[in-house]
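The block underneath contains the structure these notes are about, expressed in structure tokens.
Note that one protein chain is taken out, while the other chains of the complex remain in position.
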Amino acid sequence: MGKLYDELSEDYRIKEGLKTCINCGTCTAICPAAEFYRYDPRKIVDTVQRKDDAEIEALLKSDTIWYCGECMSCVTRCPRKNGAGLVIMALRNLSIKKGYFTESEKGRQIYPLTKALNGNVLNLGYCVHPLTFSYSDHPESGPVFEWVLKNKEEVYGRLGANYRKEGPGALRRIPQEDLDELKAIYDVTGGTERLELVEKYSHAKAEEMGMTDEEYLKYTFEYCSDKHFNNEG
Amino acid sequence: MKDNIVIVGGGIAGMEAARQLLLLGYKPILVEKSDHLGGHVADWHCLFPDMTPAQQVVKDLTEQIKDANIFLETEVSFINKMKMGYNVMFSNGVNVICKAILLATGFDLFDASKKEEYGYGIYDQVMTNKDLEHWFNTGDDKRITGKDIKKIGFVHCVGSRDVKAGNQQCSKVCCITAIKQAMEMKERFPDAEVYCFYMDLRLFGKKYEDFYIKAQMESGVHFIRGRVSEVSENLQGQVIVKTEDTLSGKPAKITLDLLVLMAGIVCNREAVQTASMVQVPIDSDGFLKSRDNILNIIETDSKGVFLAGTATGAKTIPETAAEARAVALAIHNYLVSQQ
Amino acid sequence: MMEFGFSISPSSTMNLDKVDFSLYERLCEIEPDAKKCMACGSCSATCTAGQWTGMSVRKVLLDIQRGKEAEAARLLKGCMLCGKCTMVCPRGINTRHLILSLCRIYGEDEK
Partner (left out) sequence: MIYQGKQKIWSDYQKEIPDNHWFYVRSCIRQSFFPASERYFMKICRDLLGKDIYETEHHTTCGGIAYHSDTIPQETAMTIVARQFALMKEAGYKNLVTSCITSFGNYTEILETWREFPELEARIRENLWKACRREFDKPEYLAHASDLVYKFRHEIASKAKYNLVDHMTGEPLRVVEHIGCHYSKMFPHKGVGGAEYPCVLSGMVDSWGGQVIDYPERRHCCGFGFRQYLVKANRGYSIANTHKKFESMEPYHPDMIITNCPGCPYFLDRWQYVISEMEGKTYGRNGYGIPVFTYEEVAGLVLGFDPWDLGLQLHQVAVEPLLEKMGIPYNPKTKYLGLNGKEIMKPGLPTVLKCC
């Protein structure tokens, strides 16, 4: 048993999600990611349960652990009450803590994700918000949403949202004291530390790749090599 | 006049034990809750490894125990412990004082509808191993009769080796049953492709491996290593099966005209109640608890109470019969020791 | 048409409804023992070439059973025909002979 495995096994998601795997493949059979990526959750769970640190370290540095969509469909079906999705969450957590996530293309995406989502949470009180949802980043949201974003006050106002105003209601302005509480929670629970860590490792990787932070942000958000797919079958 | 012995259960274990006890000069009382002897085997068509007709086995045993006191459609209502034995009350009103009780209560076939994702009782073309044997026997099943069957699947481990389904034990006989039934279907539908979806092939018994090779060589059964994860139905009423082909490491799907679920062996739920009347507890595997699981599997910690057959776990017919013979001797020795 | 910056990912699910068994059937005609394989992996474990080339008789057979002829051919190129696999096969399959038969089929197809 190795140090990385020990650290992993302290994660409650490993305690809940990894009992004993018998390699039956029920998880992979219905995994959306296994269909569309070079990905097999069964093999990941099996690798973790082998407790070999070198193999686990390779996993933490690989693209493989970033393919899962955390839909948790695997949890429903496993005959041994494992949760491959939970194991993945623990692996990702450790990959970030160790700074290994910058070693893979998909892992590096933690940078734009962390910035966007936590920026929203800490500034607006919600993970997703029309104020920061730009049409140019989301052309798939369609002409109708381009229209909504251009007319936020009008459209949300007509639909009875309390858009950016005080008091309860959809899309209200969250009082500053509540946002301060969220920040305090981040500070106390390691959330802030996590943001700083992602910033630090990503900055170093950007430098290594010869990019500014802004270029790296855009690159990690948009770049997709074709090595992730597998359509030979 | 020899001592009374009550045998609960008229399946293979109960019948074979009764036969041996008759040979030893006893006149056992056998109670069976259903209206016929033979237990699950009576519902089967042919038996591995030599395709012996199941009806013949039941018939032979039935003929040889006709001197026993047999009560069909009868259950044990209650059992009182007495100083020298037990007072057993049956549901037909008969009351028996006996020195030995044999619990040959057998198993329940796992209720396949509990594996909800396999759609038994929901999707039209899904059946169980037992349903298929019924079709072999009667030719009557709307899932097969008159249908153009081109692709057939067999799902191993349905309600076996499954913590979520409440039974983590291997049911032992399903692998070989699946292969047997796959070959029987291939005989009846020579043009059909037949698939077995398995996790491990546990072919431990006499000539089982021969069956496996025969299924590969002669019947051309396709063996796919992967537990079936989900079954659904398409517009044509066929079933779509999803599994991982774990040897290829790829999710796989296939459309089938018929899907047969190998429902496993779980402890007879009513037997648990009967066993509790004579203080026989349940072992950690969900089956009745033996004194120990090495040399005394047919004995219990309750004096004069014995076990045989699948009451203590999944077994084949020969294993059950062997246990039944052993238990007859054990009961005889016990009764002699009590005199 | 709009440009979105991504396209629909291809599915890698193996559709067993569409597997072409013809090569497997041709092989079984001349090498009936091919059907006997139980995927135990003894051949792969003992294969010297496999360590560097990924060659594995088990995988070749599996690929042929799943209709992946090109993949099987790619693996076969790594074989040195040393025959160690034949010595270890618990089902007594003459794997070396089987490989040669396969090569012959591929050779015929190339003509």
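General remarks:
Each chain carries a letter (A, B and C) given by its place in the written order, and its residues are counted from 1.
The working rule: a contact is a pair of C-beta atoms (placed from the backbone, for glycine too) under 8 Å apart; a residue touches a chain by one contact, two chains touch by 3 or more.
The shown structure was predicted, so the numbers you read here are calculated from the model rather than taken from an experiment.
Considering the entire complex, the omitted chain makes contact with A, B, C. Listed residues A:8, A:27 or A:96: the one in touch with the omitted chain is A:96.
Considering the whole complex, the residue from A:80, A:172 or A:203 that touches the absent chain is A:172. Those residues of chain C that touch the chain absent from the view are 1-2, 4-11. For chain B, the residues touching the chain absent from view are 113, 116-117, 119-124, 230, 232-235, 240. Looking at chain A, the residues touching the absent chain are 11-13, 15-16, 30, 32-33, 35-37, 66-73, 75-76, 83, 89, 92-93, 96, 106, 109-110, 112-114, 116-118, 120-121, 125-130, 133, 137, 140-148, 150-151, 153-161, 166-172, 174-175, 177-179, 181-182, 184-191, 194, 198, 220-224.
By our rule, only the chains that are shown with their structure count from here on.
Between the interfaces A-B and A-C, more contacting C-beta pairs are found at A-B. The mean-CA centres of chain A and chain C are about 38 angstrom from one another, to the nearest whole unit.
Averaging C-alpha coordinates per chain places the centre of chain A 48 Å away from that of chain B.
Among the residues of chain C, those touching two or more other chains are numbered 12-15, 66.
Multi-chain contact residues of chain A, defined as those touching 2 or more other chains: 34-35, 233. Across the interface of their complex, chain A is touched by residues 2-6, 9-15, 66, 68, 71 of chain C. Those residues of chain B whose C-beta lies close enough to touch chain A in the complex are 117, 157, 161-165, 199, 225-230, 242-246, 248-252. Those residues of chain A that touch chain B in the complex are listed here as 19, 22-31, 34-35, 40, 42-43, 76-81, 233.
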